[in-house]
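First the structure, then my questions, so here it is.
So, chain A:
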Amino acid sequence: MRTLDLLGADAYDADGQHVGTVHDLRLESGARPTRDSGEPAYAMGSLVIGPAGFAHRLGYGRAQMAGPWPLTLIFRRMAARSFVVAWADLERVEHRKVTLRSGADRRPAVEES
Partner candidate 1 sequence: MSLRVIGRRIVAGAVPLALLVSGCASPSPTMSDFQTKTRTTARAVAGTAAVAQVSAQAWSRGQLTDAYADTLVTEAEDDVSSIIQTYDSRQPPTAAAVALKGRLDKPLQDISSALTDLRIALRRNDRRGVAQAVAALRQPLTTLGPLQQVGL
Partner candidate 2 sequence: MAEWEWEAATVDQLLDVQIYAADGEPLGKVDDLEFTTPSDGGAPVLTAILCGPSAFGPRLGGLVGLTVWAIGRRLSPTGSDPVRVPMTQVDRVNRREIRLRESARPLGTHRFADWTREHIVCQIPGGSR
């Protein structure tokens, strides 16, 4: 599987409602290393899903941006509209399509800086 299949994929909740597209995949270390994965193996921890992905791409999804004033406002609000879903909460993953489990826990995407 490649990030190509997931990034930009459409996300649907349990009853087929379109909830946004996948913008980013958060990896967590501590997975069991496989033959090629190298020592601190990283596995897919959670998906960032939301309407607009440009803000994440520019880096406004995380707190490290001391960004210019009006841009931070605009992009942070854009980024705030997306939510984070754990990998385990995914019902099905097909090519360019992801379906969430019913009652999947949706955490806010933007870390409080």
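The candidate set was assembled so that all candidates are chains of the complex that A comes from, given by their letters.
Details
Quick note on the criterion: contacts are C-beta pairs under 8 Å (C-beta built on N, C-alpha and C of every residue); 3 or more make two chains touch, one makes a residue touch a chain; residues count from 1.
Just so we're clear, the structure is a prediction, and the values are computed from it rather than from any experiment.
As listed, 1 or 2 are all part of this complex, and the one touching chain A is 2. Note for the complex: chain A touches candidate 2 at residues 1-4, 7, 23-29, 31-45, 48, 56-57, 61, 87-88.
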